[in-house]
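What follows is a structure written as structure tokens; I'll ask about it next.
A single protein chain has been omitted from the complex, and every remaining protein chain is retained in its original position.
Naming follows writing order (A and B), and every chain is counted from residue 1.
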Amino acid sequence: MFPRPFDYLAPESLDEVLAALAAEPDDTKVLAGGHSLLPLMKLRLVAPRRLVDLRRLRGTLAYVRPEDGGLAIGALTTYYALETDPLVSARYPVLAETAGAIADLQVRNCGTIGGSLAHADPAGDLPAVVLALDATLEAVSRQGARRLPISEFFVDAYTTALAPGELLTAIHLPAPAPRSGAAYAKFRHPASGYAVVGVAALLALDAAGRVATARVAITGVGEKPYRAQAAEAALTGASPTADTLRAAAAHAVDGVAPLEDLFASAEYRAHLTRVYAERALARALARAQAA
Amino acid sequence: MALMRMIGASVKRREDPRLITGQGTYVDDVRPPGVLYMAVVRSPHAHARIERIDTSAALRYPGVVAAFTGADVDLNLPTNAPLNRETPPPPHPALARERVRHVGEAVAVVLAEDRYVARDAAELVEVTYTPLPAVTSPEAAIAPGAPLVHEAFPGNVYVRIPRRGGDVEAAFRQAARVIRLEVVNQRVNSVPMEPRAVVAEYQRGDGTLTVWCSHQAPHTLRSLLAALLQLPESRLRVIAPDVGGGFGAKLNLYPEEALVPWAALRLRRSVKWVEDRRESLLTLAQGRGQVNQLEAAVAADGRVLGLRARILADLGAYLQLATALIPFLTTNMIVGPYDIPNVDCELVEVFTHRTPTDAHRGAGRPEAIYQLERLMDRIAAELGLDPAEVRRRNFIPPDRFPYRSAVGTVYDSGNYAAALDKALAMVDYPALRAEQARLRAQGRYLGIGIASYVESTGVGPSRVFHGPGWESAAVRVEPDGSITLLTGSTSQGQGHETSFAQIVADELGVPFESVRVVSGDTAATYHGVGTFSSRSMPVAGAAVVQAAARVREKALQIAASLLEAAPEDIEYREGRAVVRGAPGKALTFQEIARAAYMAYQLPPHIEPGLEATVFFDPPSMTYPFGTHICVVEVDPATGEVQILRFVAVDDCGRIINPLLAAGQLHGGIAQGIGQALYEESVYDAEGQLRSASLMEYAVPTATRLPRYELAHTETLSTTNPLGAKGLGEAGTIGSTPAVVNAVLDALAPFGVTHIDMPLKPERIWRAIAAARGASTA
Partner (left out) sequence: MKLPIQVTVNGVRYTHEVEPRLLLVHYLRDVLGLTGTHIGCDTSQCGACTVLVDGAAVKSCTLLAVQADGASVTTIEGLAQDDRLHPLQEGFWEKHGLQCGFCTPGMIMTACDLLRRYPDPTEEQIRHGLEGVLCRCTGYQNIVAAVQYAAERLRAGAPPAPTR
């Protein structure tokens, strides 16, 4: 219930944040919304010596902007902002609806997209969606800025490709392809609200109505959020009938050893993943056909 | 009884103004200056020998004032239900000595100036254990050669209790069918939203101790603490202020509730302990925990001729106050609402290396009803009968009351078929069955679950329970005619400040607003017993109405004297005493009150004052009943369940406040649905509680519960002047089997006949797959 003692700073500028992170990278944690970090600290599962609070950077790091037909989203944008921003609903409704399905109203007021991605909880909702949307991430350190494709970002459970001293600052989403649609289907844990299984599916159709691009990104199932490449391959170039979707969804867990926990066995989780993949694909298809 | 204006009225609660503005006082809100915070060091092992405890590092931590272990503290916690008359209960030390017997058992305490520091320091206490083999389930406990939880109890059996009646052998010989059932009634956590909290304030000046405790029975707690701490009760004050839910789990004398006052006396300082939710899930007494085997001798028409019941009850590692009593209450209600004259029931209570069990909403009665209601549906399925009809054929008919069951329980009054019929009408049962058939043809799985129940409420009488079963009420009229009602009952959300005031207002014909209810403070009230067993209306309420009636009687005497009339010529109505036939000669209640205290007009034979105290000991328990019907749809692809409708017809006799009664049912049904679908205290093979946080233990949220459609029948109780039966627990009793029966009914086309609770989606999915005989890969 009570964290161990720690030092705390709330720097006024990004430069100060980066300097602070560079100083003691191993014992320092970044505090954004805090709704993943603080619960862990209260349970004393983690005990950083120092917290660097990003709250004073909200002015520069919380935003949703149009960008080349897509979106640029500041890392400190809250789930609530994603849920309600008209630009998000217009260009990537799947992102708005996923943000609205995270945890509860109070958490959504505080949690941030940057925090969610950097924390890389294997059952976090946003990691699946940004994977399916093929996002590009922007990170900054004292050494400068760089961009990382989302496909390289999730390395392992709670582990990302961010280097020590590096801060995630923005998420870039490309312009949605014409005739494309995406959806997120989540089996919500009745106690924790996390994804027992969460599938984010995106389908883009060609002029003939066949699948030009398929992305199926899954959270809650593997050690980290992943793209179900076998399922995607089964869809690409195919005519998207109900049978095709079902057959593709059957590959949703190929090559992955599903997690096992108190709520769901590996076998049941695998089964749920296939079912929810099919449901996500069906909704994505409906959106793509309506687009 | 007086004219009823307030009784039966849906009056807004008097409690609410302070609670909705954040002005309530819960125990953690009490902060004596200089209070020390206590943190508890707990065993990580289910069974181990304590080799060494080193508190030196903790004592060195800045802000720490003291640390104690079992070597310092000689406190043994009692039980009020030593059902084994031959062997005394096993010792239950407040802090473990030599051995720990469940994960979470308290091993040491640290006291510090600040709650954060106390927690830091608790981590620094070093305890060296030698783990020992543990029995972490009741089945493991009774297996031959199992390690013993307590040496004095071979085979880990605390007690075996047979309950028999009639001729079961003959019944089974006559049976057309024998139907067998084995069900698990899983351990659950009560999860009151307010965790346990205790504050002990030591008054140096006069050597008195005030203990604030989040508790359902402050007087009982006071008596137990006084004995334990060797203090006269008159020097000990216990206050249960606003309590954030009890549900039976706050009826105990927990180790911490003894250690805090002990430490306050020892250190001559105020001490506070507030548990966190993990500690609460781990060490608050858990509920249920039975394995039930039932064998029914059934006639061709579905009537149950005889029952054999085996109950394996998981007591946990120690006897809390009522641990051993709870499964015994199951045996009292073993035939439920059914006329089954031949019964052979054996209750086996066993120790395990787990947290102790004790009362949890329903406390033994849900377990009896759950297995019976599962049985009724099995009979219907196997004989091809309608489940409602099977119940109807087995019900105790209304002309058989008072009904003495095969195990000797006497039910006061009831009309079970009326409640069933009303519930069936509310759901339009035939239309529902038609809808079910229609949906099945479309490959959708609707299920209808019925559960009829009767349960025992209102503990007393004292002679039957070998302990206090009465409740007290004092109606004290103030000189200005306003009234203070002192009740020994307490509230954890039931709304007694409102409902009891309604009773007094009606009896005395005074404005409801003029009655103030005081409870929960042993210094302010007469001795009481507490709130449990749904006794607040049938026992505490009865004391209230009787005390008010005595005040009314004296008021009448005073009025007669002042009005110079004979008492039999006085009519007392709506707060006025009027001489019959002389409407001008009247006195208001306020005038009578004033006269009672001014006293100069009173005749010598009338003592000054206007108050009365009653200790009501009920002649027997009382038996509310009802039928719940649940309608669900199951998604066979994932096993997810959606509750479409929940209908409850409950008969609790006279209802004092319909708004409050509905609230009790809503909450009870919610908990019953929780047990059916979501909740389970999960122990692994090592005796670790895997569900020790709200991330794992699924208390239902607002999105997971349906609307509740309620109705009542009213069959008055014969045991108290209100005609009231208890209602607080009924919701959990009917709902759990109604939900489970609904799911099984939905899955009948697959051939599924049994799933154990909680009916989590995976269990449903696997049951379907198993019944289909298909591979689940």
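Here is the rule we use: a residue touches a chain if its C-beta (ideal position, glycine included) is under 8 Å from a C-beta of that chain, and two chains touch if they have at least 3 such contacts.
Please read these numbers as outputs of a predicted model, since none were measured by experiment.
Participant: In the intact complex, which of the presented chains make contact with the chain not displayed?
Facilitator: A, B
Participant: Pick out which of A:Val17, A:Leu31 or A:Ile218 touches the chain that's been left out of the picture.
Facilitator: The missing chain is touched by A:Leu31.
Participant: Can you say which of A:Ala23, A:Ala90 or A:Leu105 touches the chain missing from this structure?
Facilitator: A:Leu105
Participant: Across the whole complex, list the residues on chain A that are touched by the chain not included here.
Facilitator: Residues of chain A in touch with the missing chain: 1-8, 10, 31, 34-35, 38-39, 42-43, 51, 53, 55, 80, 84, 103-107, 109-110, 191-193.
Participant: Since one chain isn't shown, list which residues of chain B touch it in the complete complex.
Facilitator: Chain B touches the chain not shown through residues 12-13, 15-17, 19-26, 28-29, 31, 115-116, 190-195, 242-245, 247, 274, 276-278, 492-495, 659-660, 662-664, 666-671, 693-695, 699, 701-703, 705, 707-708.
Here, only the chains that are shown with their structure count from here on.
Participant: When the centre of a chain is set as the mean of its C-alpha atoms, what distance in Å lies between chain A and chain B?
Facilitator: For chain A versus chain B, the centre distance works out to 44 Å.
Participant: Please output the residues of chain A touching chain B within their complex, sorted ascending.
Facilitator: Residues 1-2, 4-5, 44, 187, 189-192, 262-265, 267-268, 271-272, 275 of chain A touch chain B in their complex.
Participant: For the complex, which residues does chain B have touching chain A?
Facilitator: 115-116, 119-120, 123, 276, 637-638, 678, 682, 690-691, 694-701, 704, 760-762, 765-766, 776-777
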